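Removed from the display is one protein chain of the complex; every other protein chain stays in position.
In this document, chain identifiers A and B correspond to the written order of the chains, with residue numbering beginning at 1 in each.
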Amino acid sequence: MQFLRHILASVGRVFASLRMTIGIVLMLLLVGIGTVGPLFVDVSKSDPISVRTNQPPSAQHPLGTDSGGRELVAVMVAGTPQTLRMGVLAGLIGVAVGVTLGLVSGYFGGWPDRVISTVTDVMLTIPPLAILLVIAASVKAVNVEMLAVIIASLSWMYAARVVRAQVLTLREQNYVQMARLSGMSNFNIIFREILPNIVPIAFAALVGAISAAILSGIGIEVLGLGPQDTPTLGMTIYWALLYSAFSRGMWWWWLPPIVILMLLFIALFLISSALDDVANPRLRSSQ
Amino acid sequence: MTWGYVLRRLAMFVVVLWGAVTINFIVPRLAPGDPTAAVLEQLAARGQQSAGAGDIVAAYRARFGLDDPILLQYWRYVSNTFRLDLGTSISYFPQSVSGSILMALPWTIVLLGVATVIAFGVGSLLGALLAWPGSPRAVKALAPLLMVLSAIPYYLLALIVLYLLAIWTGIFPLGGAFSGQAPSFTPAGLLDLADHAFLPALSIVLAGVGFWALGMRGAMIGVLGEDFLTLGEAKGLPPGKVFFGYAMRNALLPQVTSLAIALGTAASGSVLVEVAFNYPGIGYLLYNALRASDYFLVQGIAFFLVLTVAVAVLALDLVYPLLDPRIRRQ
Partner (left out) sequence: MTAPLLDIRNLSVSYGIGGRRATAVDGLSLTLGAGERLGIVGESGSGKSTLALALLRLHKPPAQIDSGEIILGGTDILKLDKAALRNFRWSEISMIPQGAMNSLNPVVRVESQMADTIHAHRPDFSRRQITARIEQLLERVGLDRTVAKLYPHELSGGMKQRVCIALAIVLEPKLIIADEPTSALDVVVQRVVVETLKDVQTQIGAAMIMIGHDMGLMAQTVDQLAVMYAGRLVDVAPIGDFFRRPLHPYSQLLISSLPSPDETKPLAGIPGMQPSLLELPTGCAFHPRCPLKQPICLDRVPLLLEVEPRRRVACHVVAEASLERQ
């Protein structure tokens, strides 16, 4: 009973921030497109050559069809969850790697720290697009999972940096010193004393990583290097531009994915900004 | 600024480049079906169609030495890259990769440079004003707009700008950098260049300004609580002096640091903006290279992207001590 009340209190606090509320509502809407959508829409029509091509929106096809014979409502319903999945997967992997590296680097110091920090700084300086290009261009057939892994390899740096900074502070805290003096093994200390305090900041980094991952994913897809067979939002934009949807006035092709993506990024931004405020109360008090 | 500091920054610069080259070397060899070999076959095929190209291909085979031990290949690759010998382009055969890139690079650097400077300058000023208690209400009302802008990726913003200002209303040209066959530098020609560059630049500025503004706002809030600011006010200094000389001047330090970190993302985004506008910079070159599976060109562009950013970061690192006297002694 106590536990339940505790959870409800936390949930209440979460929604105390307007930004967080709007962000979460938007996210739920977008996730809903993918989960609830298939109940209303025939997703198989997102495959090529399922319907007549180049049809403007009508009662039968509310978002029209594209040059490949795909029904765009179906594409949106099928594609949105793919993009979300890729982002979440990449974000999770990236943050997992980043947190691990940050923990090792921050807790142990010495040369592991120096090596990891240098690599982190180098990878932060290199524009992600450059590496993604090289990888994506080498690997001919890319699916959503592979794309996620590739992108994750470039999303760990921010989490590593941020976690390392936090661990450095935590390491000097009294309770950690006590644990060390009491002969607790390093592994135990990291897991039981430090890790729980990392969770809030890791979570904030996760939201940021998901956002960055989807951003990179869009960048890759828009250049045509994304999954060729599965519908995704980025690839839809690519196909649209490739077939001159702009000049042919086929706004129903390129506008919906852009709108959905914009909503997605705004939602992620709002959530991440609200989380930042919790981590940094000074920002809050100035409003 | 001590030599130690400069050397450390230069060392980082070299390490970054070396890291990029190594990734460029390793990745294709890890992928199933070595693209390098495939590219060579393509080159050979093309070579048979142009006179004198046979020599290039032969030289290439010798240079790559696919039968040599991997370390030797690696060494050759690294030294070639550092000499900016990045190979021959397939789609622009027989032009070299460096050649193609160097033709497109100025367009990108000017566009990216000018637009980023504007975005950083305007964004920082707006951000500082957002945090400053004495700013007019109208400025503070911009905060939500800036937040939304910062969330939207460069490419999507470019498409929206393209549609609204070029296709729908037809105010600006649809793409390219100039009308006609070649750019001219007469007054009329310069105007034409500006006309074409406006939308891509606008996209980059709009996409970046929100991020810089929010960053500066955070930095300013950090400075607002400091004692020297209180003393500055207590001294009866005019508010402008306190804002610029005491507050912003100190908030710029973390802001410039974040510029160095964010440059990679800004460069990546701007490259995609070029794709949207068919602007003849590296982005456009990239798009065509990918269409034509011109692998060496893609690699070369990736490397140049890293090079450009690394140079900019190095420059910033060397400028930073000029801004923060506390760093100078290190």
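By our rule, a residue touches a chain if its C-beta (ideal position, glycine included) is under 8 Å from a C-beta of that chain, and two chains touch if they have at least 3 such contacts.
Quick caveat: nothing in here was measured; it's all calculated off a predicted structure.
Trainee: So which shown chains sit in contact with the chain we cannot see?
Mentor: Result for the missing chain's touching partners among shown chains: B.
Trainee: Consider the whole complex, including the chain that is not shown, and state which of B:G127, B:P173, B:G232 or B:G264 touches that chain.
Mentor: B:G232
Trainee: Just name the one of B:Q73, B:N250 or B:Q299 that touches the chain not displayed here.
Mentor: In the full complex, the listed residue that touches the missing chain is B:N250.
Trainee: Kindly note down the residues of chain B that lie in touch with the hidden chain.
Mentor: Where chain B meets the chain not shown: residues 133, 226-228, 230-238, 241, 245-246, 249-250, 253, 323-326.
Basically, only the chains that are shown with their structure count from here on.
Trainee: I'd like to verify one number: the distance from the centre of chain A to the centre of chain B, where each centre is the average of its C-alpha atoms, in whole angstrom.
Mentor: Chain centres of chain A and chain B, defined by C-alpha means, are spaced 23 Å apart.
Trainee: Touching chain B in the complex: which residues of chain A?
Mentor: So the residues of chain A touching chain B come out as 118, 121-131, 133-135, 137-140, 211, 215, 218-219, 222-225, 237, 246-247, 254, 258, 261-262, 265-266, 268-270, 273, 280, 282-283, 286.
Trainee: Which residues of chain B touch chain A once you look at their complex with the stated criterion?
Mentor: 12, 15-16, 19-20, 23-24, 27-28, 30-33, 35, 131, 147-148, 150-153, 155-156, 159-160, 162-163, 167, 218, 221-222, 224-225, 260-261, 263-265, 267-269, 271-272, 275, 286-287, 290-291, 293, 295, 298-299, 301-303, 305-306, 309-310, 313
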